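Here the structure is laid out as structure tokens; the discussion comes afterwards.
Removed: one protein chain of the complex. Kept in place: all other protein chains.
Order of writing sets the labels: A, B and C. Residues in every chain begin at 1.
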Amino acid sequence: MLAVEGVSKRFGGLMAVDSATLSLQPGGIIGLIGPNGAGKTTLFSMISGFVAPTEGRIRFEGADITAEEPHRRAERGIGRTFQIVQPFAGLTVCENIAVGAYLRHAKRSDATAKARDVARRVGLDAELDRPAGGLTVAGRKRLELARALATEPKLLLLDEVLAGLNPSEIRDIIPVIRGIRDEGVTILMIEHVMQAVMNLCERVYVLAQGRMIAEGPPAVVCADTRVIEAYLGHGAAARLRAEGAVHG
Amino acid sequence: MGRSVQDTTLSGISRRTVLKTGAAAAAVSALPFAAPSVLRAQTAVVKIGILQPVTGALAHDGDLGRAGAEMAISEINAAGGIKSLDGAKLEMVFGDARSTPEAGTQEVERMQAEGVSAIVGGFASPICLAASQAAARYDLPYLVDVGVSDQIMARGLTNTFRFSPGFGKVTQVALDNLTAINDKAGKPAKTVVLVHEDGLFGSGLAKLLQTELPKRGFEILETIAHPTPARDMSNVALRIRSLNPDLVIPSNYYGEFVLLARTMQQQRIKPKGIYAILGGAASNGRFVKEFPQAAQNVIDCNHWHDPKNPKALALRKAVEAQGKSFAYNVSLNYSNVLLLADAIERAGSTDRRQIIEALNASTFAGHIMPYGPTKFVNGQNEAATPINTQIQGEDIKVIFPDAFAEAKANFPAA
Amino acid sequence: MYSPQIILEAALNGLMTGAVYALIALGLTLIYGVLHIINFAHGALLTCAMFAVWIAWAWLGMDPYLAILPLVPLMFALGYGLQRFVIGPASHGDDGNILLVTLGLSIVLENVLLALFQSDTRTLDTDYSFQVVALGPLLLSYPRLIGLGVAVVVTGLLWLVLNRTDTGKAIRAVAKEKLGANLVGIDVPHVYAVTFGLGCACLAVAAGLLMPTFYVNPRIGGAFVLVAFTVVVLGGMGSLPGALLGGLFIGVVESLCGLFLGDSLGQIGIFLIFIAVLLVRPTGLFGAKA
Partner (left out) sequence: MTARDLIPIAVLTILAALLPLAVTSSPVLNFLVFMLIVALGAQGWNILGGFGGQFSFGHAAFFGTGAYVTAILQLRYGVNAWAGLVLATAAGAAVGWVIGFLSFRSGLRGSYFALVTLAFAEVLRILANAASFTGGAAGLLIKLDVRAANLQFADRAVFYWLVLALVAAVLLLTRWIQRSRFGAQLVAVRENEDAAKALGVNSLTVKLRAIALSGGVTALSGCLYAQYFLYIDANIAYGSWISVELLLAPIIGGVGTVFGPVVGALTLHGLGEVAKQFAGRIPGIDLIVFGGVLVLAVAFARGGILGLLERLRDRGRGVMARGSKEVSHAGR
């Protein structure tokens, strides 16, 4: 459904993303991992339309969306969350979610009903009438998720929804993400918490220094020499293997 | 001098008062109106409204206008009040027009509520326009003190009177006098540059002069407009220097006039004459005192009192004793109040219709302006006329017409 | 049309007027560069400084140029205090609030001046106010020539302060990265206030340079502040050399437009430049900062 074809982004002299290619079939949870500064968020921003690629093309369900505005992509069914959560602080939780719901429901009553429904799914139903500014970090993450979900996306881009959460909070939210997938939403997620990646993703893409260096099931990818070296530096893979041999 | 209520740029925030309405909050805050009148219930009084902008951009002028009106009122009361009303005293109901038309309107409403018999003042044309119209709703006689805009009298409002000359008249007389002064000196001036501010007053004047001056044999080399406030006059001066006209005719406000005169002095531009019409500083005592060199020999055609009238001289002394400068709007407000008192005297009543009738029939000559007896036609005093003054030495001298002249015109300037 | 001499003189006049614009803009751009706010009270503060110069002359008989010396620390203190104790605390760090607080301040300052001095125009006179320097056939205004020189020197000084002193380094650090500066132990509110104070000190210099040839009334600052905004935007918000070049450029453009189109339309020219720059290139013509 999504095809990213040789997309690059240059900021001044810096090549943030260097002809990255990625292709998603409907359904499932796909991970996008890589060390800090690899260009993951930039790639997300290009898919969702906030950053225009310097080169390359992006297709969604066959249509070329490379030059489309973010809101048009949302209408097509691409939802995203932000790494730094951005609630509409002046609104209540319910109103926040309703902004997303209004995309497909023009009437206030319909949008509100949809918002309540989504809130229940992500476990925010107790907070509906609280101001969004007063939520805890975990609450904000859920809200971020709920708002995107309320737009009824076909493809959901999750940018580090687990970052900043404690283990029990992570444990609480993982079933929510699974639930979303089970409803038929395709999920592409940037994640640093490797345990969650292993747990959730059927497939992962690895981005390092702007280049796509590996792709495949998480267990396979994590054993890949290039991936280990991208994370831990040159020669790390060999060292690890050597250590593994000694201890083994 | 019919200046438009100005407002420029960001800081105009307060030039146009942000809060403009008058004292209505007296009622809003449930305070009683008109407390003073309660105390005087025993003696008969005639209330007259004095409307002046004593705050805002025009505060300085408004203050002088009020001083003139106050002088006249206390003089009339000291002389026994309105005799046909058993010596009823005049009582001033003062309204601050706050330099804006809305505030002027608001004060007219308050004066009406306080039961004034007539209103004098306004100063700026926009205030006069709005305030006289508000007064017209109640048939309340309104005497314009200064506002020169011809629109004021062109609306056919029966309640509105203007004792002083309007814009058209001033320009006409200014041109006649200029021609006369020039002819008398052997026609030294042929070419002219007009410098005007781009507001109501300057632009209107420039337009008139552009059609009238050529008819009288003057050649207009250029018409230069500038904004108010102007940050710089050196360009204007440069252009004047390159054109080298015989005559410069400026029409602008105090700050810009002073800036122009000083810049011309600096650039060593010495035309045969600077002839201002309703000049912003040209007949202002402070300009003469602070910049005698730049001010020297500037001629103005403006409202001015009759310098040979002893009452005028006495008034001038009294005003200067208060530490205020004596400007034309002191004389105009003073004269307007006298004129109004005379009309009330002859009407023998505070009935508005009768006062308006008495004003229409007025042939009052007891004022201090060089007009002679008043003669109102459609509210405008046909006898009103400006006269010419010139700054000579440390003083402003009347130089034309001869009947009022204190000194001879220094033209062309030595 | 005009002789080359007149055009040259107009251009030079513009350059000299532009120097004063540059000084006013310098304060504004410095404040913007560090605090990322537009100081709407800048015009009113300029008016305050001009009145201070006038008072020094009228009451103490002090030469307006000499008055700059005590006025610079005074205006610095005023600016420091305003930012530290009024603007900073009142605006809670929100940009929109800062706009409003400085707007409120400008209303208060202007009207306090109005209450104290009434609305009439005041001028002062010195021996050199309208002296000229004859440069061949060109007559150049002596006080404005001084203005041009001082503007260049002040820009240079300010640049030195920013680049060669510890305070300057702290200011630049805060301008670049507020959070980081805070982490390395820089007292950010203090740096903000110092910056605001420096901006006001520039106004003291501008006021001293203006008064010999100009006049002051409680609302005069507004005549300069919009031009200063234009200069700042043109020069690139936050850029000191940009403010100097922008000021000189606007001065010359205004002067030549005034010569050929008339001063009234010259004004529109400034606003149109302003709008066009904002719409097309909000980083300014000389500015590198995004």
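Definition applied: a residue touches a chain if its C-beta (ideal position, glycine included) is under 8 Å from a C-beta of that chain, and two chains touch if they have at least 3 such contacts.
What you see is a predicted model; the values in this text were computed from it and never measured.
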{"item": "Touch partners, limited to displayed chains, of the chain removed from view", "value": "A, B, C"}
{"item": "Per the touch definition above, residue among B:L85, B:A113, B:A185 or B:L313 touching the missing chain", "value": "B:A113"}
{"item": "Options A:F60, A:Y102, A:Y205 or A:Y231, residue touching the unrepresented chain", "value": "A:Y102"}
{"item": "Candidate in contact with the missing chain, chosen from B:G204, B:G279 or B:P370", "value": "B:G204"}
{"item": "Residues belonging to chain A that touch the chain removed from view", "value": "48-50, 69-72, 74-75, 79-82, 86-91, 95, 98-100, 102-103, 106-108, 111, 123, 126, 147-148, 150-151"}
{"item": "Contact footprint on chain C, counting only the chain that is left out", "value": "37-38, 86, 89-92, 95-97, 99-101, 103-112, 114-115, 118-119, 226, 229, 233, 264-265, 267-268, 271-272, 274-275, 278-280, 282"}
{"item": "In chain B, positions touching the absent partner", "value": "4-29, 31, 33, 54-56, 59, 96, 100-102, 105-106, 109-110, 112-113, 126, 129-130, 133, 136-137, 149, 151, 155, 157, 198-204, 227"}
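The rule we apply is simple: only the chains that are shown with their structure count from here on.
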{"item": "Category of the chain touch graph - line, ring, star, complete, other", "value": "other"}
{"item": "Chain nearest the overall C-alpha centroid of the shown protein atoms", "value": "C"}
{"item": "Centre-of-Cα separation between chain C and chain B, whole angstrom", "value": "37"}
{"item": "Intercentroid distance (Cα basis), chain B paired with chain A, Å", "value": "75"}
{"item": "Whole-Å gap separating chain A and chain C, where each centre is the average of the chain's CA atoms", "value": "48"}
{"item": "Complex interface listing, chain B residues touching chain C", "value": "8-15, 18, 55-60, 63, 198, 224-227, 229-232, 234-236, 238-239, 241-242, 254-255, 258-259, 262-263, 265-268, 290-291, 294"}
{"item": "Of chain C, residues touching chain B in the complex", "value": "2-3, 6, 9-10, 13, 17, 40, 43-44, 47, 106-107, 110-111, 114, 118-121, 123, 125, 129-132, 139, 141, 213-215, 217-227, 255, 258-259, 262-264, 267"}
